[in-house]
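For this depiction, one protein chain was excluded, whereas all remaining protein chains were kept in their positions.
Note that the chains are named A, B and C in the order they appear, and that numbering of residues resets to 1 at the start of each chain.
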Amino acid sequence: MAFLFYPVRINSNGVYWWRMLKVAIVGATGYTGLELARLLIKHPEIQLVAATTRTYKDLPLSSVFPELTNETHVVCEELSIERISEISDLIFTALPHKTAMEVIPEFLENGKRVVDLSADFRFRNVSVYEKWYQRHTAPQIAKKAVYGLPEIYHEKIKRASLIANPGCYPTGAILALAPLLKSHMINTKGIVIDAKSGVSGAGRSPQIHTIYCEVNEGLKAYKVGEHRHTPEIEEHLSVLAEEEIRVAFIPHLVPISRGILSTIYAPLSNKVSTEELVDQYKKFYDGKRFIRIYPPGKLPNTLYVRGSNYCDIGLKVDPRTEGVIVISAIDNLTKGASGQAVQNMNLMYGFEEDAGLGYLPLSP
Amino acid sequence: MAFLFYPVRINSNGVYWWRMLKVAIVGATGYTGLELARLLIKHPEIQLVAATTRTYKDLPLSSVFPELTNETHVVCEELSIERISEISDLIFTALPHKTAMEVIPEFLENGKRVVDLSADFRFRNVSVYEKWYQRHTAPQIAKKAVYGLPEIYHEKIKRASLIANPGCYPTGAILALAPLLKSHMINTKGIVIDAKSGVSGAGRSPQIHTIYCEVNEGLKAYKVGEHRHTPEIEEHLSVLAEEEIRVAFIPHLVPISRGILSTIYAPLSNKVSTEELVDQYKKFYDGKRFIRIYPPGKLPNTLYVRGSNYCDIGLKVDPRTEGVIVISAIDNLTKGASGQAVQNMNLMYGFEEDAGLGYLPLSP
Amino acid sequence: MAFLFYPVRINSNGVYWWRMLKVAIVGATGYTGLELARLLIKHPEIQLVAATTRTYKDLPLSSVFPELTNETHVVCEELSIERISEISDLIFTALPHKTAMEVIPEFLENGKRVVDLSADFRFRNVSVYEKWYQRHTAPQIAKKAVYGLPEIYHEKIKRASLIANPGCYPTGAILALAPLLKSHMINTKGIVIDAKSGVSGAGRSPQIHTIYCEVNEGLKAYKVGEHRHTPEIEEHLSVLAEEEIRVAFIPHLVPISRGILSTIYAPLSNKVSTEELVDQYKKFYDGKRFIRIYPPGKLPNTLYVRGSNYCDIGLKVDPRTEGVIVISAIDNLTKGASGQAVQNMNLMYGFEEDAGLGYLPLSP
Partner (left out) sequence: MAFLFYPVRINSNGVYWWRMLKVAIVGATGYTGLELARLLIKHPEIQLVAATTRTYKDLPLSSVFPELTNETHVVCEELSIERISEISDLIFTALPHKTAMEVIPEFLENGKRVVDLSADFRFRNVSVYEKWYQRHTAPQIAKKAVYGLPEIYHEKIKRASLIANPGCYPTGAILALAPLLKSHMINTKGIVIDAKSGVSGAGRSPQIHTIYCEVNEGLKAYKVGEHRHTPEIEEHLSVLAEEEIRVAFIPHLVPISRGILSTIYAPLSNKVSTEELVDQYKKFYDGKRFIRIYPPGKLPNTLYVRGSNYCDIGLKVDPRTEGVIVISAIDNLTKGASGQAVQNMNLMYGFEEDAGLGYLPLSP
């Protein structure tokens, strides 16, 4: 590997590094891998040095994804932890659950920092993981991982070696509920999260329930009361509320490619107006680059965030039922996965929080 | 009141004793009008004799809707109440709210029976209508109208002169909740109805928010806490529960053409299993031709009812939150509008309940 | 198997049968299988007695396809040629190429009639089949098969034991070009067939290129100059033109579930107006139940035939280039596959040509 001296780069904190940060994607040929590639190839502070895959070894990444033609010289390779550790500073692991925890400990031992997009390190309490997923094979590392939701855990992320990048549904749900729970505005019993996801959330491996004709013109709920994102949502809502929270979480599949709309109903503990709540949200998220609070009367739409790292939030008090409806929209591949992973990297290395993430939504 | 002799069929070649029922569509060139045409043209017991419209006067209906080419000789005409009364026995009014109540009283005076697809006669209590819609100009008639939800109001429908055909959302929501409320299995506080509708529900007149590029790849909630179907849902749930019910009703627009999925969360008043509830639903709807209760573990999908008059219902008890999630799927143009209107006609005239409605869902 | 005496049925040709025709679907769990089930379950002259599948053995067909809930008692079974021969009169084989020719000869030997939806028996000249597909294992039977395009080969179909049901693309292309070639109105060199298909044409087995996110919002051509429907189209165009025809055939994949639009350009050999050609088409297809010729100025749309057995045809003379553009629209699963198969059955057994096929298009 040629070692190049890059020109001195200046970031807002002063002179930073003698060369660009070297970054690898492990598990590059799913949709979160593709989205990472889209974001990292254009990122001004880093260099994408490797992309690993089991299926497309030795093929140029731009041959697997013709959309990347002329944009990258990276060639897919099989995962060698040793080689990847040698050539990269930071590793994004976009592997299936279980596989992730098999490789990450070694990367950490090799002194690398890791942003993991799987669920393997998202639970501080390993027993919760084991109840909803499987036996955990690296529990001691799980304790050190930081949950990578930058709007909530900003400071911890900066210093982390291992980021557990949040699930797509939890991102939309936690960001929508955080201000209400933090300020104890709602009853913690009776929260209903009805979430609707685009199909890219189901991944890129062919399965009968994701083929076009099974999804197109259909609407369905799935894994009702059983979805593995439930405990992840509850853990962080409980931290915010400082009490144990249970939610009814009902995920749906909708015929769009990208986007999650989370429609959340919660009983209000006090009388409050939509305007007052909107103000509270604005204060809570003041200065947060990727949160947009809608004015009263306007509500989010997944189309308005597509391809961007935004989480849009709108809400409405319903005096008839003494509840509040909060709605958040994210792009599940960007803020719900790879964009948030890049945002975490930016914090970890002192880059601008939106470095390589300044995309306007692509609409229509 | 209309004839008594309908329709003693002799054979399958269309020779009838007396004659076929003569039917007109008033307001034929919206989507509910087109759906009525699709169903009525093939209906074995009736003859479609007229289709009125403001926009396409003197054009063959098959020229407005090329899908009907070779299938009907009906020519669009401007509405003349006198002429329509003369040539038809039964009139389907598929007009906008307000316009409907301007013409229906005259049809009734002329001794015609009417199935009205607007909201104008859906409320027994005119003051509710006036609160959510506008001043009512035919309140005395409103009292005589029968709410045309055949699975609930079967007997009254048979004898009615004026059917107020239910709204699409209320159909899906009421059918999903009826067994629970009737048997007092749930708390009547805390019901959340998160409903997702295809775009045909928004009608056929061009508006910025229904053009393709505004809808495609988007997901949004709209009219949260303000949708006019809310009081309609609540009226009939209250009848079933024998107490006043308020629900949080949150409608969404989803990029499919046909279909409503209603996802309903309700707190259970007692411990009960999914299996027990499924059994209760099966009993409640025993013999109902157009209700299909899914076995435990299976949930509805709008694609599985498309183009049919079915309402599919599935449910799941969530012991973690002590609630139940009930999900119903209908085709908003069929069971949610025109199919149900035809079903009402069938009951009114003693035809088989599924005459002209025996379509299997079109999937994929 | 219980042998039932069904009531005497009367069709338009007089008393017909002591029992309903018994029909089996071999290969029932793909999309053409599902479409066959949709049509056959409601067919007034037949009884669906079996559905075979490799994957879903012993499951009710309505469990594999919840859209069929309450509509059929058929349970999936593994294929036993002996058993199927015993209980059925007519067999629809909806198997992959190659598998079809392995089982059909035995059915024929057992005295059964077969409508085959694969390509195995579509070529009179086995060497063409072998060039584009693979070695043929039943060449002597291939000679006896009748190409099941009823609008062209009506009489032969009536008497056939084995129908080779046409491919979806050939159906749209041949029907669009037949009148022009028969009357020698166009040059036989320079014909370009640009065909666009919905995704159900690619089948129901999960593959990377048919998953939702790979198809949605995309448009692409595929197998340009290599698609196996090319020789099938050319064989029958050559028969019609009485000379050997070669066409440029360019198939495309489009994000819709059902439908093929074939846009065909051909150089005119003589001056002629759009009106004159439309008249010729009307004459050529006079009395053909499932062909609709559009008036000058109107063009087909796949949406206008969806779910129906229609082939809609429109055309336009382009005097600037001295050519004609002919456009046909079919539903690839209905007229392009299973509907046409049922139409063939109807001819074979003297049923009304549209028995069980009288569906209006489902739109929107």
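Operating definition for what follows: a residue touches a chain if its C-beta (ideal position, glycine included) is under 8 Å from a C-beta of that chain, and two chains touch if they have at least 3 such contacts.
Computed from a predicted model, the values in this text were never measured in an experiment.
Only one residue from A:G218, A:P251 or A:G307 touches the chain missing from this view: A:G307.
Looking at B:T32, B:S200 or B:S363, the residue that reaches the missing chain in the full complex is B:S200. For the chain left out of this panel, the touching residue among A:R38, A:R122, A:K196 or A:K335 is A:R38.
Counting over the whole complex, subunit B has residues 31, 199-200, 204-208, 210-213, 215-217, 255-257 touching the chain that is not drawn.
Mapped onto subunit A, the footprint of the missing chain covers residues 31, 34, 38, 41-42, 65-71, 200, 217, 257-258, 292, 294, 298, 300-301, 303-307, 312, 358-364.
Residue-level contact of subunit C with the missing chain is found at 190, 192, 194, 196, 213-214, 216-222, 224-225, 230, 246-248, 250, 252, 254-259, 261, 263, 265, 267, 299-304, 306, 316-318, 320-321, 323, 325, 327, 329, 364.
Here, only the chains that are shown with their structure count from here on.
A centroid comparison over C-alpha atoms places C as the chain most distant from subunit A.
Distance between chain centres (mean CA atoms), subunit B to subunit C: 35 Å. Subunit A and subunit C, compared by their mean Cα positions, are separated by 46 Å. Among the residues of subunit B, those touching two or more other chains are numbered 217, 257-258, 300-301, 303-304, 306, 364.
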